[in-house]
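Omission of a single protein chain aside, the complex is shown with its protein chains in their original locations.
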Amino acid sequence: MTAGTSAPNTAPKPPGADLPEHPDHLWRDAEPKKAYDVVIVGGGGHGLATAHYLAKLGITNVAVLEKGWLAGGNMARNTTLIRSNYLWDESAGIYERALELWEGLEEDLDYPILFSQRGVLNLAHTEQDVRDSVRRVEANKLNGIDAEWLGPDEVAKVCPIVNVSSDIRYPVQGATFQPRAGIAKHDYVAWGFARRASEAGIDIIQDCEVTGFVTGGSGADRVTGVRTTRGTIAAGTVALCAAGHTSTLLDMLGVRAPLQSHPLQALVSELLEPVHPTIVMSNAVHVYVSQAHKGELVMGAGVDSYNGYGQRGAFHVIERQMAAAVELFPVFARAHLLRSWAGIVDVTPDASPIIGHTPYENVFLNCGWGTGGFKATPGLGWAFADTLAHGRPHPLVAPFGLDRFVSGALVDEHGAAAVAH
Amino acid sequence: MSRVDGYGRIDRSRTVTVTVDGTAYTGHPGDTVASVLLAHGARPQNSSVKYGRPRGIGAAWTEDPVGLVQVEEPFPEPMLLAATVEATDGLVVRGVAGQGRLAEVPDTARYDRKHTHCDVLVVGAGPAGLVAARAAARAGRSVVLVDDRSAAGGTLTGTETIDGRPSLEFVADTVAELAALGVVHLQRTTAFGHYDDGFVLALERRGESARTRQRVHRIRAGRVVVAAGAIERPIAFEDNDRPGVVLAASARDLLHRHGVLAGREVVVFTSDDAAYAAAADLADAGASVRVLDARERAPQAGRRRCEERGVPVETGTLVHGTRGEDRVTAAVVGPDRREVPCDLLLVSGGWNPAAHLASHVGGSLVYDPVIGAFRPAELPPGVTVVGAANGTFALADVLREAGGPEAPVAPAQEWPEPTLVLWRTPGDPARQFVDIARDATVADVERAVGAGMSHPEHVKRYTTIGTAHDQGKTSGIIALGIIAELTGRPIQEVGTTTARPPYTPVAFAALAGRERGDLFDPVRTTALHAWHVAAGAEFEDVGQWQRARHYPRAGEDMTAAVLRECAAVRTSVGIMDASTLGKIDVRGPDAPVLLDRLYTNLMSSLKVGRVRYGVMCGNDGMVFDDGTVLRLAEDRYLVTTTTGNAAAVLDRMEEWLQTEWPDLRVRLTSVTEQWSIAAVAGPRSRDVIGAVFPGVDVSAEAFGFTTWQDTSLDGVPVRLARISFSGELAFEVTVSSPYAPALWERLVEAGAPYGITPYGTETMHVLRAEKGYPIIGQDTDGTVSPHDLGMAWAVSTKKDDFVGKRSYARAENRNPLRKQLVSLLPTDGATKLPEGSQIVAHCDDGRLPPAPVPMLGHVTSSYHSAALARPFALALVKGGRERLGEVVHVPVGDELVAARIGESVLVDPEGARRDG
Amino acid sequence: MADEMADRTLTPTHPLADRRRLLAAVADETAGAVRLELEAPVAAVDLRLDPRGTGPAAIAADLGAELPSEPDTWTAHPTGTALRLGPDEWLLTSTAARPEDWEFHLDEVAVAHGGMAVDVSAQRTSLRVRGAARELLSFGCALDLRPAAFPRGRCAQTLLGQSGVLLAAGLDGDVDDLQILVRPSFAAYVADLLVDAAAELVPQPA
């Protein structure tokens, strides 16, 4: 760019502080048409990924409706961790499929999404942490997912700044390590999907909030259209990808789902020279931190206890996160909290998503990802597109149906899933 | 040297030496690193993040988008603004190229938190804040006043008059009055976050030599008055990032606070009146100054002041760019692009109210085209914004707005000229910097908009404008203005980006406060802890508790110690501290009803004097906790819980009682720490108890299994209960906690003849596992029902209902392939299966099939057994009880270890040993 | 209580015995600004009564002093104090009775009125902070402890750092002081927290 070339005394750039250029065109801001084969409610990562993979299936008469600015919800607010080292087969299935897709996504989208596989450490601090960790590692291996159990010394080798000394409150007893885990630049991912979908002719419609649904006939079990702030849009199939706002949509349909929306806070530091080579998560000492491409430390704090749609949380949650960070990473003491924010996560009773049928035969649900939504983005988009195309849950998402709460066949990631995010 | 005599609030009698990029500079107390550098005509050697262009000092306070330094001494701290770092002797800093550096060693400085409550918190000690605080204090309110600069006064320089006196005299008098009125007045204290109900976080910088380096004040105020002033707005033109381009008011601030003249040959480019004061003051201080006013008409007063000082004023004149290498040497002016030599180019495009603290709590902003900035609109209850932060800029108006009935007066500004809202001047957009900190130009904004982005959040993310250390304090509004221009929409429609805490960066350690090291999380210990320590115990964390895990003797590792302790319990007698078990006194006529509803088994039928093991489930039917229940009287039970769940069980019981069954006449009291428990276990435990309590008939006949008796020792009440978690003859001895150490000593003394052996949790775990007793949380994970644990016997069929019962009728609970607790014996008789190992079907070829490999379950507990003289494990296995005798495989490292599934009870299945 | 103790050779141990010296040192370090003292254990019961019933009057008659009727307040009775913990809950202490007798006696009275008393003598241990007590606690307690907001006679269950505590204001009356009742297992943490915070009250060398 000209300022660079024409700039006087151009000095060497600091490592990583610079980011790749974006394409000159991203997406078309479309006006809503009268009707679409598929209307996707929610222009976040999941909605856009679903649109992209629908296009790959040749389904392009599709609208993605976003009530605000594209990917401005949790997609813009998450901490971009990507991993697949989940305990249960059902979870491992969808997250591992997602990770495979992440590994080829830069090419698929022809977009520099800065996917960086730097590995994730899930620290264990108690005897029970160790048991749970070994259990998860062994399950991952048998599911073909890269995973290893590391002792404290090996943890220090992978991430030298972790305090593995035995004199801290909850000494590090070891960690699980998934080398293929990583991070990506969330906005770029969303824009990459949006650009592809837009290129394929899919309409991306911003500032278009859904205000209701049109159901066909009397007490019919079909939805024929979507009422929005920009008019009513006829829909062949409706896909709900509204994350924290899903309950609001379901209330319009008179459908209940076991969802609770909570604030989830995150924060970043200023730009720092590379100091943290991987991603570290700890349950007992609640820490979750990576160092992003520009050099900022990115941290996820805990979920605030109460329901909230305010996109802000309580400060004591941040303070506790800082205390934990300094406890585990003494060198962070004088890093600075630069900005904090919050998203709205939709949490389910078993900490697993809800995907699949609703009582309306042509309305499909995708929600309840809690803190796990970003990492699943391509996998969910791929499987959900297939679900919409065939009118039945793809095998990878089938275990996550709403009916599991009736049968009791939960996929309970509480006990064994490492710390959220 | 650009120090000017007679100016500045610095102590010229003393000097300090700061080293910047290897060069030592002298300054004075009261200086900042920025003022010291400018006093020497120097700048930090830093270059821009993307293009590596030189960067100087752009402003005198936190709004500076450039001027970053890395502190190296006394302790490394990344990314601070030279303008905000006070010059202290021995300070060593260097310029930064985009990224800061963290120390490699831990920070030993102290940080803390302090809670303060007040009626009124005033943020900002400028004219608005001072008079607002004074008014509140005079009205008898308790007031806290915080200000982020080193001294009160805000933008007041002393050239103004208030109540007919020089403004700084007014400031001094007011500060003194506030002190007299008992106002808590904190300088060097930045209110950085505002949360609900008047909760404001403020960081006090107490200095490197202070005992506590920084303190976070957690202030709870009845009313929050935001008087944080305004931030001067630059104007984008070509090469406006060049060192020597400075905000006009900042140059004035440097002169009056630090006695520094930032340049000798000064061009002031403005579209607003305020810059005329800077022009006049700098001229008075000896600079040759020229004013270029973008507006067609200059303000009369300002023009007069300039004429008096021989400062030429050109109106309708725009700066298009700059010339120079490492610093500006000329301004490029007008369409004919003539060059006006200068070593300092001051810019003023008007002012942006600093109402961030109001936005933190959801206060809305409205764009005001007259000032070309957003000002507060709807405010949450309890929040007031006054003065420049509210878009009120003229001193006289500010005082009136903030001061109430007793507001002081200042002369009104004569004939002001409206601000000309000007985001940029004509020129090459690729050289016009919007966010100098991020090297983002007007061209970048154009590209973003061209790429289809219309929302400011998109443009921000596309260009990274506003994401740097200054969070776009000066660049945000310009970006919005240019987006509006490019998209042809009014700014209000384009929208703004939300201000979020913190207002300025805050060190992690400051937020951690006192929660570091030993105080990070409480360590809970029992009354017997000192004894365990003296006995050389190794401890394990169980929740916040530290429990003795085992007592290794010289040369013993844990395995050896645990085998010895297990053998002692099985062959003679051992003693364990079980005090951490949760204990709840359940009292009242309806106590039996409550317990029948909460436990899966029947508690109402339990006879006084007896003990029963009980299981508690959630509504989902999954095991939540377990423990023993003693019936103390018809209307009284003592319930014990697992150590980790003590609080959760009481909470859940209270929740049921208070919110579902308030009609029940029952009350719950936690007595976890009231009573300490020593478990004496082993065939010789009867001898030990008999010796210590000669008055008690401890024979199996008189003192049967699962019964309890009250007795006393030297007049101290003691409760004995025959409960066994090891399968051996065992007694639990309960005493009021202060007496536990003495009682424990008696028991150990009495056990000496039998070699009584203290044992820890690890040994306890082995002993119970040999008996197939599960540990909740280890052998269960929230997905396990009592039936899965083989505890159908503990699930009453007599009761109509109890918490969780209904869930057992669900499809999944009838699934024959549910995981069930069984034992697992490695067929080699030697391998101790790692806890957590997964279990797969028997592989004839002894090799794993390719992934994904179906899993049958996992190992929940695994130990070496002294009694069995072999390793064994407990496991949850799909359809486990249908597979007894089957051989399965467990991957251990690269090996597949064969193991046989068996009944979960491995030692004394007929229970013959419990009576000794 | 002394005679009662006489026949006991089983000697009690104070939960903060090993912090005694540490706490005592604070007075000197802060040049007398604040003093931290361990208090001798007393008999204490958790009393539950229907506040609208006849129980409170009966207990009051027995104690010879009214129970506190206001939330979060305490009153004195001849041998100890009564702290109101909740709508139907009081903590009654006595320096005269043995814990087991204190429970037995009050329970007898309470049961007759549909209430109950449970011995919690060892469930809490007590620290007394004298002098700049309110400022010292402000380093770890979010409660408004200014005299106007938390005058003598007030008590409150709240958090001090990360530990639950029961605070009571001015039990002695003469000097300004706060009593901190805390679970024994958290007592060492609270003691360490206060000692650490007390460093903030150490006069700074000029």
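Chains: A, B and C, in written order; residue numbering restarts at 1 for each.
Throughout what follows, contacts are C-beta pairs under 8 Å (C-beta built on N, C-alpha and C of every residue); 3 or more make two chains touch, one makes a residue touch a chain.
What we mean here is this: contacts and distances are computed from a predicted model.
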item: Listed names "NADH-ubiquinone oxidoreductase subunit 4L", "Inner-membrane translocator", "Branched-chain amino acid ABC transporter permease" or "Sarcosine oxidase subunit delta", with the criterion being the UniProt name of the chain not displayed; value: "Sarcosine oxidase subunit delta"
item: Chains still shown that are in contact with the chain withheld from the display; value: A, B, C
item: Touching the absent chain when the full complex is considered, from B:Glu160, B:Asp620 or B:Asp635; value: B:Asp620
item: Options A:Gln117, A:Thr232 or A:Asn307, residue touching the unrepresented chain; value: A:Asn307
item: Of A:Arg169, A:His245, A:His293 or A:His394, the residue in touch with the unshown chain; value: A:His245
item: Option touching the unshown chain, where A:His25, A:Lys157 or A:Arg256 are the choices; value: A:Arg256
item: Contact footprint on subunit A, counting only the chain that is left out; value: 245, 247-248, 251, 256-261, 305-310, 314-316, 346, 349, 405-407
item: Those residues of subunit B which, in the complete complex, touch the missing chain; value: 195-197, 199, 220, 362, 619-620, 651, 654-655, 658-660, 662-663, 800-801, 805-807, 809-811
item: Footprint left on subunit C by the chain that the document does not show; value: 51-52, 69, 71-72, 85-89, 142-143, 156-159, 164
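One rule holds in what follows: only the chains that are shown with their structure count from here on.
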item: Subunit B-subunit C separation of Cα centroids, rounded to whole Å; value: 31
item: Between subunit B and subunit A, distance of the C-alpha-averaged centres to the nearest whole Å; value: 22
item: Contacts with 2+ other chains: residues of subunit B; value: 515, 518, 521, 523
item: Set of subunit A residues in contact with two or more other chains; value: none
item: Subunit A-facing residues of subunit B, complex; value: 47, 49-54, 75-79, 97-107, 109, 193, 195, 199, 201, 325-326, 362, 428, 430-431, 433, 439, 441, 443-444, 447-448, 450-455, 457-458, 461-462, 464, 467-469, 471, 500-502, 505-509, 511-513, 515-518, 520-521, 523, 540-542, 620-621, 777-778, 781-783, 807, 810-813, 834-838, 840, 848, 850-853, 855, 858, 860, 891
item: Sites on subunit B touched by subunit C in the complex; value: 110, 112-117, 142, 210-212, 218, 220, 514-515, 518-519, 521-527, 530, 545, 585, 587-588, 665, 667, 669-675, 713-717, 736-743, 746
item: For the subunit C and subunit B complex, residues of the former touching the latter; value: 7-15, 18, 41, 46, 48, 88, 99-100, 114, 116, 118-124, 138-144, 146, 149, 161-163, 183-186, 188-189, 192-193, 196-197, 199-200, 202, 204
